[in-house]
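Shown here: the complex without one of its protein chains, the others still in place.
Per-chain residue numbering starts at 1, and chain names A, B and C are given in the order in which the chains are listed.
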Amino acid sequence: MISRDIFSNLSPFDHRYSLRENEYDKLEKFLSEKAKIKYQARVEVALIKVLVDRGICPNHYLKEVEYAVAELTSEEIYCEEKKTRHNIRALVNVIQRKVSPEVKPFVHLTATSFDIVDTANMLRFKKVTEEVVLPELIEFEKKLMQISLAEKKTIQIGRTHGQHAVPITLGFALAEYVSRLGGRILAVKEATNQLRGKFSGAVGAYNASSLFFSNPADFEKEVLAELGLSPATHSTQIVEPEFLTDFMHSLVSTFSVLASLSDDMRHLQRTEIAEVGEYFEEGQVGSSTMPHKRNPINYENVKSLWKAIMPRMTTVYLDQLSEHQRDLTNSASARFLPDIIIGLYLSTSRLNRVFAKFAVNHQQIEKNLNINKNLILAEPLYILLASYGHPAAHETVRKLTLQAEKTGKSVQSLAENDDKLNCYFDKFTKKQRAILREPGKYIGQAVERTEDVVVSWQEKLNLGRIK
Amino acid sequence: MISRDIFSNLSPFDHRYSLRENEYDKLEKFLSEKAKIKYQARVEVALIKVLVDRGICPNHYLKEVEYAVAELTSEEIYCEEKKTRHNIRALVNVIQRKVSPEVKPFVHLTATSFDIVDTANMLRFKKVTEEVVLPELIEFEKKLMQISLAEKKTIQIGRTHGQHAVPITLGFALAEYVSRLGGRILAVKEATNQLRGKFSGAVGAYNASSLFFSNPADFEKEVLAELGLSPATHSTQIVEPEFLTDFMHSLVSTFSVLASLSDDMRHLQRTEIAEVGEYFEEGQVGSSTMPHKRNPINYENVKSLWKAIMPRMTTVYLDQLSEHQRDLTNSASARFLPDIIIGLYLSTSRLNRVFAKFAVNHQQIEKNLNINKNLILAEPLYILLASYGHPAAHETVRKLTLQAEKTGKSVQSLAENDDKLNCYFDKFTKKQRAILREPGKYIGQAVERTEDVVVSWQEKLNLGRIK
Amino acid sequence: MISRDIFSNLSPFDHRYSLRENEYDKLEKFLSEKAKIKYQARVEVALIKVLVDRGICPNHYLKEVEYAVAELTSEEIYCEEKKTRHNIRALVNVIQRKVSPEVKPFVHLTATSFDIVDTANMLRFKKVTEEVVLPELIEFEKKLMQISLAEKKTIQIGRTHGQHAVPITLGFALAEYVSRLGGRILAVKEATNQLRGKFSGAVGAYNASSLFFSNPADFEKEVLAELGLSPATHSTQIVEPEFLTDFMHSLVSTFSVLASLSDDMRHLQRTEIAEVGEYFEEGQVGSSTMPHKRNPINYENVKSLWKAIMPRMTTVYLDQLSEHQRDLTNSASARFLPDIIIGLYLSTSRLNRVFAKFAVNHQQIEKNLNINKNLILAEPLYILLASYGHPAAHETVRKLTLQAEKTGKSVQSLAENDDKLNCYFDKFTKKQRAILREPGKYIGQAVERTEDVVVSWQEKLNLGRIK
Partner (left out) sequence: MISRDIFSNLSPFDHRYSLRENEYDKLEKFLSEKAKIKYQARVEVALIKVLVDRGICPNHYLKEVEYAVAELTSEEIYCEEKKTRHNIRALVNVIQRKVSPEVKPFVHLTATSFDIVDTANMLRFKKVTEEVVLPELIEFEKKLMQISLAEKKTIQIGRTHGQHAVPITLGFALAEYVSRLGGRILAVKEATNQLRGKFSGAVGAYNASSLFFSNPADFEKEVLAELGLSPATHSTQIVEPEFLTDFMHSLVSTFSVLASLSDDMRHLQRTEIAEVGEYFEEGQVGSSTMPHKRNPINYENVKSLWKAIMPRMTTVYLDQLSEHQRDLTNSASARFLPDIIIGLYLSTSRLNRVFAKFAVNHQQIEKNLNINKNLILAEPLYILLASYGHPAAHETVRKLTLQAEKTGKSVQSLAENDDKLNCYFDKFTKKQRAILREPGKYIGQAVERTEDVVVSWQEKLNLGRIK
């Protein structure tokens, strides 16, 4: 066995990021080379299974192949591949070597390499998504829901362009991600369910299987059904690329949502803003020379991994092009596709850890809210003046804000003391006047919407009720 | 009016590719700056419409605004924008200038700029897709179906790795694109239907509209319903980016299918292959110095435009990130999104022209098929030998092919004259033996599958039956 | 003449971004379709010029061609192209139509289309860079130098991870961009100088020109020399792509520097930080509903245009691949290359406008510096303790900072009152002790380095001395 100190590995996914053993173990079962071969062998077993079911070979042939597959090792395959220079032929040879002479001919019968390769890939991508990625995403979705609800009334200044706009609540701000991540979870689920296999031979026309079966398309369906997959309406040597393209898009676009959230958090953690924080473990060092620092390293890591992974979607689009019934220029590139899954999973897992200890600095949130207290009410003032018939409300209020900045007085007091505006104030309702006096009341439907968003996604994702 | 010789324009979309007037006219209605403003104004009208419907303003206010919007010009807006330095404020000012003093306050009431901008963009992207892009794609899908059926029995060598593999039919090869394009048409439709608008104010919490309405989310729904849109579960200053991201992905991934088809055609048009061709118009010049050339310029153009457009998906992913309740770094970039629509449309339209005169060289297809006649049957021979119990069928046949190459004899005759293989031949069925004698029969289900694929997509796309 | 209201154009570069007439005029001369044709015609003239210089045709042939070229219009070419379906053949036909019968044969003699197209493109890219892009970049570099020097002593907190680190000066922070932009200006210059032309015929082997000249490579050099260009060591139908690839990389990587600067400025302009600002014009509107807002729209615009343009580098890399002596799949895509130049130029020009009115809020800079005054000195304290032999300086100081946060006392006072640390303090030099008392002194070489960076780049770029 070719064994290696993991620090001798080249890819960060094989040293640094695989050191958390629970994370690595989950991924390894689906995405290592060993797992890939295991899944390919599983497709070969499905083939024999159908041959048996159809009465083409006796039942014990299946047992033999299952046994052979159970005991084969990656090393054997690679060793054989050195001779054949062809990985699937190597797999077939190794299986054949382990079965009786009469079973040999039925191994891989009518199949072309990519019937095995593509089907196995789709299957393991489906499985790892259902068993590893989606549960992690859903766990994070739930955490977001919990914190959104917990902070639904925490009044926070809304920010556009990095500038104070009008108030919302922290819960409402997080509900953005409940909604966006919820939508992506649905998208990932749907794209995963659409992953297809194939068993249509070297050029997709069932040339080989037609030698034996009167309706080879049915045969294909049966083999794929063994694996929980179905075929597309057409295939060449490979499955139509779009199912995989959509799947990868669903992952990459989900990753972008996490990156956007991480950017928000990084900035809310800036020294001058300091509204949220990452919990620092006892003994953790923020900087090698600046012992006082509390860096948002986890959010930075998520953003950074996203920068490493997102551009690879271009590779996926490039791989939609394949000449005629297939060229092989999507082979090496496809070997790196798992990176997209790994990157997304590790980042979600990281955010789950961080949000388990999500720290909110309520004092600081309130302090920041008050920085522009005097100006924040410019918007409702303008809107109310306008709605009560002021002919140039926006311009009038804009000038008041400039005056407010100069004098340090509040826009509202300037407005109330303005003879030309007085007449409008008289028309305002009680509630409207109350809002003009207290920015913290000008939060619209932030609380109600937070609740609605959480409930709505709990239902759409069948999560049950969380509080 | 700032008018300009089109050749003074900078973008190829505004000179070279807008010269086909019918194409340009279709796009201009939705994607020019003029159209953008028209759609923004349409959102402002929808707002007034709902205010009227709710009894907040009298009916004639709507008439006034409709009239104002009908007569406003892009120039006016831009002229006003020079003062305000803000495009939506400019639009609002211009509309207000054209209505009675009592109507003014209701223009843009409670709206923030991006309620208008985002909603208008989603609306025009939806419309241009439904009215221009999808019809063009469907027309091309139909053309592909027709040619697939017409050529369903044209036996053609299947090619993998650019190498002769086993035979299919030309119709089956084209059915690949019937299926892939069919799938993409569905994806584009679905993504288009998912495009959402918003009317939730500056930070998404309905701060302003809450001043007037007890359930501003209903108000939002009503305004959007006027335009045939609906809101997302959450919005900030902008609509959740993922609806647009999915939409753009559907377009880009569709474009890749066209690029793959174009690559296939380019290569089938190579001098040495010459199986298909583009019809050349009388007087058309293939090369400035080589008068004999017939270049696949249309397919090259499609591939090339795809290379220009596809990488822009990266911009779309980048724009999924927006700080807090929004930063504006997706504004200038979003102005270029129409390019993706334009590129896809122009390429589809071009392919429709080319495929209207799709030329097949049947003689050449047959000639190419025969190049490796002797070798093609290696696959069925191997498979039959294997299935009838030969312990090393693949290796045996591989050696026969090497021998065939050296001696010029056919694999089949070498096999038949091989004493060790004779015994297997006796077991083959009649049909199996027939296939070994005539490569043209080894096409599997190519004909049937072509028919099935076409029928299947006619149903899924509701195209009616085409023959 | 096909004339059009510019708001009917599709590309933002042809409406919104071409409205500043001085900017548009500068670009149009090189990058419009009209300009492209003008440059192509200029190459045809260079060809005739060399034929005259070599005595192959009489002098007045050149005059005739020059005259023909001077009066041809884009319309004529496009009109002719409708017949020929080939743009360069159209150009040649139009020129030939305007000259005497005896001159006709010498127009385009031995040239292939891409001798003209590629050479003309390289030439106009070179010219627009030298005459428009580089002057704009250099103007901005000078502005950065001036502000760096002006603010070289403005003590500002250094920020890493968005967290306060140790102090620098604002001038030093801007000197980063003096240095990075300076480096890019050199890179752009060098890449521009490396742009090459070609005149080697249809497949690069001088097939046609060899019919007439004994050393056609010399002939190529002479034609290109007329245009201020030189050939590569090899060409096919096209110039080796790498010269253009390097050139585009130099532009894109320059754009990234501007985007990074813009991000810095956006964040320094955040409401809570507010250290710098964009000057707002009287009457300018920050938000359609929030009259008090001062949004960093120009920096957002630069970042956003960069997001639209940067990914197009992928197209440039894709276009490095061209089959055999050339396929045409780089033709349509290359038509969009000017966008990269336009995007960079417009952003630089915008930054020049913004930095002409660069506003620094010195009070706020000082206020921010003091937020963590007590902690900032943790770094020098740790380093001094360590250097004077404290065995666990980093850990000790890290704990002091936690204590400082809890007690509100300064790290330094805690340290001074720590009996175990006292003995170390005695060893510190006067200067070292002074720094521990005043964070503002712990700026290292910020002032000196600012000066050095500016002087160094003034020399490297031959800018003369700026103060």
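Rule of thumb we're sticking to: a residue touches a chain if its C-beta (ideal position, glycine included) is under 8 Å from a C-beta of that chain, and two chains touch if they have at least 3 such contacts.
Note that this is a predicted model, so its numbers are computed, not measured.
Undergrad: Could you tell which one of A:H15, A:K373 or A:K409 touches the chain left off the display?
TA: Reading the full complex, the residue touching the unseen chain is A:H15.
Undergrad: Given that one chain is not shown, which residue among B:A202, B:V276, B:I383 or B:V454 touches it?
TA: Missing-chain contact among the listed residues: B:I383.
Undergrad: Which residue among A:R184, A:K303, A:R398 or A:R449 touches the omitted chain?
TA: A:K303
Undergrad: Among C:Q146, C:Q403 or C:Q432, which residue is in contact with the omitted chain in the full complex?
TA: Only one listed residue reaches the unshown chain, and that is C:Q432.
Undergrad: Could I get the residues of subunit C that touch the absent chain, sorted low to high?
TA: Those residues of subunit C that touch the unshown chain are 89, 101-102, 104-106, 109-110, 158-162, 165-169, 172-173, 175-176, 178-180, 182-184, 187, 201-212, 216-217, 232-234, 236-237, 240-242, 245-246, 249, 252-253, 256-257, 259-260, 263-264, 267-268, 310-311, 313-314, 317, 320-328, 379-380, 383-384, 386-391, 393-394, 432, 435, 442-446, 449, 452-453, 456-457.
Undergrad: Across the whole complex, list the residues on subunit A that are touched by the chain not included here.
TA: So the residues of subunit A touching the missing chain come out as 1-16, 18-19, 27-28, 31-34, 37, 74-75, 78, 83-86, 88-89, 92, 108, 111-113, 201-202, 208, 266, 281, 283-290, 295, 297, 300-301, 303-305, 307-308, 310-315, 318-319, 327-336, 338-339, 342.
Undergrad: Tell me which stretches of subunit B touch the chain missing from the display.
TA: Missing-chain contacts on subunit B: residues 157, 159-166, 266-267, 269-273, 285-297, 300, 314, 368, 371-372, 375-376, 378-379, 382-383, 394-395, 397-398, 400-401, 404, 411.
Operating definition for what follows: only the chains that are shown with their structure count from here on.
Undergrad: Look at both sides of the subunit B and subunit C contact and report whether the same residue positions are involved, with over half shared, or different ones.
TA: Both copies, subunit B as well as subunit C, present the same residues to each other, with over half of the numbers appearing on both sides.
Undergrad: Taking each chain's centre as the mean of its CA atoms, how far is subunit A from subunit B in angstrom?
TA: Measuring from centre to centre gives 25 Å for this pair.
Undergrad: If you average the CA atoms of subunit A and of subunit C, how far apart do the two points sit, in angstrom?
TA: 34
Undergrad: Please tell me the distance, in whole Å, between the geometric centres of subunit B and subunit C computed from their C-alpha atoms.
TA: That gives a centre separation of 33 Å.
Undergrad: Touching two or more other chains, which residues of subunit C qualify?
TA: Where subunit C meets two or more other chains at a single residue, that happens at 266, 285, 287-290, 295, 297, 300, 314.
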